[in-house]
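Handing you this structure, nothing more for now.
Only one protein chain is missing; all other protein chains are in place.
Right after this comes chain A.
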Amino acid sequence: MKQQQAKAAGEGASTAAKKVTAAQLRVQKDLTELSLPPTMHTHFADPEDIMNFQVFLQPDEGFYVGAHITFEFAINLNFPHEPPKVKCLNKIYHPNIDLQGNVCLNILREDWKPVLSLNSVMIGLQYLFLEPNAGDPLNKEAAMDLQKSRATFAAHVKNSMRGGYVGPEKFDDVLRR
């Protein structure tokens, strides 16, 4: 009798509190173990929702020094079997990011594996800004630009970050905040 009552109460509680999924458990672990460099931090618009959040990056060296870049992380219930979906919310001039904000990072695509943590993804994103990779481009013009001359590429990046044009395309001002 007592057991039945306990069971019923338990069931009531679990439906009220919503079942915590395997993906959420894993995300929770990853988030508590985050150790990001001072150039990065996370922001939870809804603290109840740990599956959707933003990551801010402010590179302190490289082509993009001084920029404020925001990424959106959307993690679905198949995590960690599927990688998190990451979008760059700023329109920036970068060989590995297209004008819609899609990010080409190998560990977010073909090289994803479930043992990778959210921390390693975030560090990977930062690396993309320290060392843009012309070999695996989403923005072909930017990649060719970088391949031809690092100095011209750097000048174009600088101009784009101020909200200027590169070719016909106007980019977001990411230097101010």
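The definition used in the following text is that a residue touches a chain if its C-beta (ideal position, glycine included) is under 8 Å from a C-beta of that chain, and two chains touch if they have at least 3 such contacts; residues count from 1.
Going forward, contacts and distances are computed from a predicted model.
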Protein name (UniProt record) of the chain left out of view, among "Anaphase-promoting complex subunit 11", "Ras-related protein Rab-21", "RING-type domain-containing protein" or "Eukaryotic translation initiation factor eIF1": "Anaphase-promoting complex subunit 11"
Contact partner of the left-out chain, one of A:P37, A:G66 or A:P114: A:P114
Candidates A:K29, A:R150 or A:K170 - the one touching the absent chain: A:K29
Hidden partner chain, residues of chain A it touches: 21-22, 25-26, 29-30, 80-82, 112-115
